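Let's turn to chain A:
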Amino acid sequence: MLEWILAILILIGAFFTLVGSIGLYKLSDFYMRLHGPTKASTLGVGAILIASAIHFSFKTEGVSLHEILVTLFLFITAPVSAHLMAKAAIHIKVKQVERTRQLEK
Partner candidate 1 sequence: MSPFTILPVLLPLIGGILMLMARPAGIDTQRILSLILTTLLVGVSLVSFQLANSDIYQVVLLGNWQAPFGIVIVLDRLSALMLLLTSLLALGALWYAIRTDTDKQGQHFHVLFQLQLFGLNGAFMTGDVFNLFVFFEVLLIASYGLLLHGGGRLRTRAGLHYVVINLVGSTLFLFAVGTLYGILGTLNIADMAVAVRNVSEADQGIVATAAVLLLVVFGIKAAMFPLYLWLPGAYAYTSAPVAALFAIMTKVGLYAIIRVHGTIFSEEAGDLAFVHIEWVLLLGLITLALAALGVLAARALRRQVAYLILASVATLMIAIGINNEAALAASLYYLIHSTMLGAAMFLIADVIMKGRGIYSDSFTKAIPIDRPIVVGSVFMLLGIALTGMPPLSGFFGKVMILNSALNHPWFAAILSVVLIAGLLMIIAVVRSGSLMFYSVQKEEGQKSSPLNKSAFVAVFLLMLVSPLMVMFAKPLTDITSQIAGQLYNGQAYIDAVLSTVPYGDNSK
Partner candidate 2 sequence: MILQRLFPHPLLTMILWGIWLLLNNTISPGHIVLGAVLAIFIPWLTSSYWPEKITIRHPWMLVLYVLRVLFEILVANAVVAKLILGPQKNLKPGFLNYELKLTSPVGIGLLANTISLTPGTVSCDLSKDRRFLLIHALHIDDVEAIKAEIHRKFEKPLLEIFVTC
């Protein structure tokens, strides 16, 4: 049972990690690609971390919760990165796909 849960969590995590990178690879402009890593850093890594927490909690004595910290740190740093990259891209006027909706003003 435990193994099943772990397996599923791991697969979910790996899947979303992959999806993130597929997005990065596939999407047509920088701003769209920017959305890729957020997948990976949230659910992708998150699911795998949960799997790890469960795994080590059961495998060793005592619970293992420090995996939460990775998520916590990522949740603080990843958006800052994304924010700055976006800002930089806008600043140097990186091209957008034509169909991009522009600001209302």
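Quick notes
Keep this in mind: contacts are C-beta pairs under 8 Å (C-beta built on N, C-alpha and C of every residue); 3 or more make two chains touch, one makes a residue touch a chain; residues count from 1.
Candidate selection criterion: all candidates are chains of the complex that A comes from, given by their letters.
Since the model is a prediction, treat every value here as computed from it, not as a measurement.
Which member of 1 or 2 touches chain A in this complex comes down to candidate 2. In the complex of the two chains, the chain A residues touching candidate 2 come out as 16, 19, 22-23, 26-29, 31-32, 34-36, 38-39, 41-43, 46, 62-66, 68-69, 72, 75-76, 78-80, 82-83, 86-87, 90, 96-97, 99-105.
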